[in-house]
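Removed: one protein chain of the complex. Kept in place: all other protein chains.
By written order: A, B and C. Residues from 1 in each chain.
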Amino acid sequence: MNKKQSLFHIAKRDTLPWYKSFAIRGCAILLALVVCAVVTMLLTGENPVNIFATIFKGAFGSARKSWVTFQNLAVLLGISLAVTPAFKMRFWNIGAEGQVLIGCLATAACMICLADKLPNAVLILVSLAAALAAGALWGFLPAFFKAKWNTNETLFTLMMNYIATQLAAFFIIVWEVPKGAGKIGIINQGTEAGWLPVVGGQKYLLVILVVAVLTVFMYIYLNYSKHGYEIAVVGESQRTASYAGIKVERVIVRTMVLSGAVCGLMGLLLTAGTDHTLTTTIVGGRGFTAVMVSWMAKFNPIIMIFTSLLLVVLGRGASEISSTFGLNQSFSDILTGIILFFIIGSEFFITYQVSLRKSGKKEA
Amino acid sequence: MFFDFASFLPRAVMQGIPLLYGSTGEILTEKSGNLNLGIPGIMYVGGICGVVGAFFYEQAVPAAEMNGILAIGIPMVCSLLGSLLMGLLYCLLTVTLRANQNVTGLAMTTFGVGIGNFFGGSLIKLTGSEVPSIALSTTSAYFSKSLPFAAKCGWFGQIFLSYGFLAYLAILLALLASYFLKHTRPGLHLRAVGESASTADAAGINVTKYKYLATCIGSMIAGLGGLYYVMDYASGVWSNNAFGDRGWLAIALVIFTIWRPNVSVLASILFGGFYILYLYIPTGTNLAIKELYKMLPYVVTLAVLIIVSLRKKREDQPPASLGLSFFREER
Amino acid sequence: MAPACAVKMENVTKRFGKVVANNAINLELREGEILSLLGENGSGKTTLMNMLSGIYFPDEGQIYIHGKPVTIASPKDAFNYGIGMIHQHFKLVDVFTATENIVLGLEGKLDLTEAGKKVKEICDKYGFDIDPNQKIYDMSVSQKQTVEIVKVLFRGADILILDEPTAVLTPQETDKLFQIMRNMKADGKSLIIITHKLHEVLDVSDRVAVLRKGEYIGDVATKDADQQSLTDMMVGHSVSLNIDRPDPVNVTPRLVLDGLTVFDELGVKRLDNVSFTVNAGEVLGVAGVAGSGQRELLESIAGLYPIASGSVTYYDPADGKTKNLVGMDPMDIRKSGIAMSFVPEDRLGMGLVGSMGMTGNMMLRSWRKGHGVFLNRKDPEDLAQRIWQELEVVTPSTSFPVRRMSGGNVQKVLVGREIAQAPAVLMTAYAVRGLDINTSYTIYNLLTEQKMKGIAVMYVGEDLDVLLELCDRIVVLCGGQVSGVVDARTADKRQIGALMTRMEGGKTDE
Partner (left out) sequence: GTKSDDTTKADETKTDAPAETATDFKVGFIMLHDENSTYDLNFINAAKEACEKLGVEYKIITNVPEGQECYDKAAELADDGCNIIFADSFGHEDYMIQAAKEFPNVQFCHSTGTKAHTEGLSNYHNAFASIYEGRYLAGVAAGMKLNDMIANGYITEDQAKMGYVGAFTYAEVISGYTSFYLGAKSVCPSVTMDVTFTGSWYDETAEKEGANKLIANGCVLISQHADSMGAPTACETAGVPNVSYNGSTQAACPNTFIVSSRIDWAPYYEYAITAAMNGEAIDADWTGTLATGSVVLTDVNTTAAAEGTQEAIDAVKAELENGTRHVFDCSTFTVKGETLTSSKADVDTDPNYTPDTEAIVDGYFAESTFRSAPYFDLQIDGINLLDTNFGG
């Protein structure tokens, strides 16, 4: 008798109570931290406790650091919120990077070209409109082709990233300061024209508030609105959607325009709100990280707060590690990778049940 | 001045080879239904592992006593092992644990680029050289050795014979992969797995095995692209981030060539050409325009993407179960 | 153990989470017999067979093949024991040719020309008609099924399992299939067939085994059984098998189709100058060989298929005004106040959202109700509860994903929802496909009820007996054209069969 079936039996679970699934995720993160600690010791010889303490210190070591951490959190969360509706629709948009960047570019264009022509409030409104429109356009193009001809959106949006980058590079040279330098520097540093106002005396508060509102909005939009339902149905089956009277093409385009516009808004917040400049790397890969944030949170805006916090703290801590221990900064990418792998892998144990196979045969 | 094709073409080929490795690897992977967005990371890992291997060999043995077979063999084996591990990691997560492929891939890219730059950076520190790069000139000399009579054959030699062996290996692998997919039984089975894993499973094909094998072999091939880049193209000099975004271009090529490795041979060279064309185009000191020319490969990819989707040919579509994980007891 | 058993399953149990799909089942298939496996929807037939074909692995129990205890851990093991299964949902790769599909999973050097020849031989031997080099996506349903059968024969299986093979076949095709099955039996092969159509059970099988709610009820020799006794066995209590057909009242035109012509994406004409009237207060049957344009007909009325020419006129029951539906999409139709319900052929691909529960699926019809931007969840939840109870849907809760329900239960959710829309026009495509007999009759009665409410009911079906018993008039389609409209009370099966194949000879398949 051959006995070649695997030792484990895997079966799909019924839905787990939320506390169990959280416990599984918690264990995964703990395990990940242990592995990170081991890897840290092996690769660098540093005491992992110190490393983690330093990461924490890097993120929350002073009031200023905490503010910066929350600002970074807000930006990453905002971009993650932006990509979420499209993902719920199973539209694999990996173009948030470009959509945000083009928003930055539009904002910068307004700030540079209109600074002395418009009063500040109007300038900000014009920048807002431009950023939203630019982001929306970057979302619209892949969606339009997807809706009309089912053009692969993953590749399309990826290419749009590069096109946005090169456009930004082009305009950076056109607007470079000083001549030949290939960079813009702080825009309107003297006049602060087009800069978003500082609220509550805290430079970064405005961004945080905007994203907080956005989070609530997105939560309600996805779960309680008709649009949210349409998105879910289109994501499942386009034929079912048209059967239900949902205009599929319109929903795809509308959702991506929304995604893109929110990305554009994040671009505005970056360029007019915090950074006041335009560089090709201003988004810094957050468009890609956002995909992971959104997915790990199962597209739930509230949980996304925590997933983005995790990644932001790791990233912020990394620069602290590298200056404290003289470690190469890429080390944080390795740690981030390890933690992500564990979280990604832990989903399996939430969806499936693994049991040891009883020795199979013979009862009767 | 005219457009100097004989000098441009070999440069385009050299740009194209890493892309060809990447796309061949990714095509094999995608044919099994795995969309591996971790290829950019894997190519970094392939590169750095080769560098690490070569580094320790060069450290251990004085240049004069180095053995050609070992000088090529050690980095290659290290590179293959490194990317194999990455492939295994991807499979463990997406095939065994059925994790979302897009997310796993993106995480692998973060991780792989991190590994490359971390170890690259650490080795650079170890060497303590004045300019921060690891120069494996001796190893590189073995890798980039071109055919001895290439120089004597004028433009013909320059265009066709002037490359290191990894360049020819890339083309060979692409053609082999193409034959494998089209004309062999495992190739047929692999395609079936990518089209409909449950159908393949019901036909008695070991879906898990095929997914693992295709993905791991694909990763190893892609990793060679990284190796080629440092050892041949970059003359044995590892610099952090120098490999850039080529991994993403390789993924773009997969769709560009509608999943055909043999088409990828020419398409990679075309892309390689686009990648550096801006340096050959008359822009002079107008650097802004140069930035626009750099868009070329991406715009062309978009154009092809749109044209292919307009044609709506069934055979031009991605493997039907690309990106989906397979669970036999799933309804 | 009796050596004459091709398959013996002993105390086989299979659970899915909390669902016990099979509970300590003991089943025997004798060598050289055709066994029918009968049971209501979700009674565990497919699950049981999947354990033979290696798709599922039993939680408990033992399987014997030709008397030898075996472990079937994968489909490959199953092939090695000579077991071949034709699944309820085809397992074919669309972009491959027939031959490529047939040789899939085999070993040795790949020689498609050689394999193609062998395929031809098998086809000749059993009388199949397929082109080995045709792509699956170009094939009709029955051709696809033929490929499945050839695939199993090609491997030299001597135990064949057919899971609802006739659900998608015309009576003629079914007859052909049964002839083939008898040939195979004569060849010494053992067969298990799952079907919900009792006359087929009686027609083709030697013995019938019955499952109910995952339990093995027993078996009878076919010669000792009749429709009523089998139904009673299946359901567990006595049921009546009559369709009540009251005469229509107040017959007025509701939909008038005139010269309807449509083309598919590839430019092939799917409907050709179709004209007929759908009356309120009657059930209009649509008969035809699979793929004769039934799907296109219903979808173009529903606004889901582009109409090239012709008109669809709707007579409003309230004021008798007419509206042309051409060019409207489902939303336009609904917005113009036309209540049209549609049970499509493809349940999970079109009628339902697989990952949502019953409530979410109820919303598919009502999500736009109510003003403002927010969804109303209360009403759909109530409706889901009602359907759950009234139609006895087997599901743990109204939020349980419908994809994970059995085929029959999925259909109940769909039909239940559509009828609950209180429509003026109700279109159903293969409304009872895959449903057990008990549920089927529930549906027939529901349709008749709708008719008596003055609703125009269109019933696309494949079972001519049912069409003749249920409908008032029958439109027969052939190759996209209307080949006849007959009175169901006077017509007979042969007449309709002839109309269905009127154009046959020239072009058989679409």
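Just so we're on the same page, a contact is a pair of C-beta atoms (placed from the backbone, for glycine too) under 8 Å apart; a residue touches a chain by one contact, two chains touch by 3 or more.
Quantities reported herein were computed from a predicted structural model and do not represent experimental measurements.
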By the document's own contact criterion, which visible chains does the hidden chain reach in the full complex?
A, B
Option touching the unshown chain, where A:277, A:308 or A:336 are the choices
A:277
Sole contact to the chain not displayed, among B:71, B:124 or B:322:
B:124
Given A:289, A:328 or A:346, the one touching the chain that is not displayed
A:328
Given B:56, B:165, B:280 or B:327, the residue that touches the chain left out of view is B:280
Determine and list the subunit B residues touching the chain excluded from the picture.
1, 4, 7, 11, 15, 117, 120-121, 124-125, 127, 129-133, 135, 137, 144, 233-237, 239-240, 242, 244, 275-276, 279-285, 287, 290-291
Touch list for subunit A against the chain that is not drawn
62, 64-65, 68, 169, 173, 177-183, 185-186, 189, 274-277, 279, 281-282, 284, 319, 322-323, 328-329
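Note that only the chains that are shown with their structure count from here on.
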From subunit B, the most remote chain by mean C-alpha position
C
Two candidates, A-B and A-C; the one with more touching C-beta pairs is A-B
When centres are defined as mean Cα positions, the distance from subunit B to subunit C in whole Å is 47
Between subunit A and subunit C, what's the gap in Å when you average each chain's C-alpha atoms?
44
Could you list the positions in subunit A whose residues touch two or more of the other chains?
11-12
Of all residues in subunit C, which are in touch with two or more distinct other chains?
16, 74
Subunit C residues touching subunit A in their complex are 10-11, 15-18, 57, 59-62, 69-71, 73-74, 77, 302, 304, 329-331, 333-334, 342, 344, 346, 348-356, 360, 363-365, 367-368, 373-375, 396
Sites on subunit C touched by subunit B in the complex
16, 53-56, 74-76, 78-79, 85, 87, 91-96, 100, 103-110, 135, 137, 151, 265, 403-404
What residues of subunit B sit close enough to touch subunit C in their complex?
183-185, 187-189, 191-192, 195-196, 198-206, 312, 314-315, 317, 320, 328-329, 331
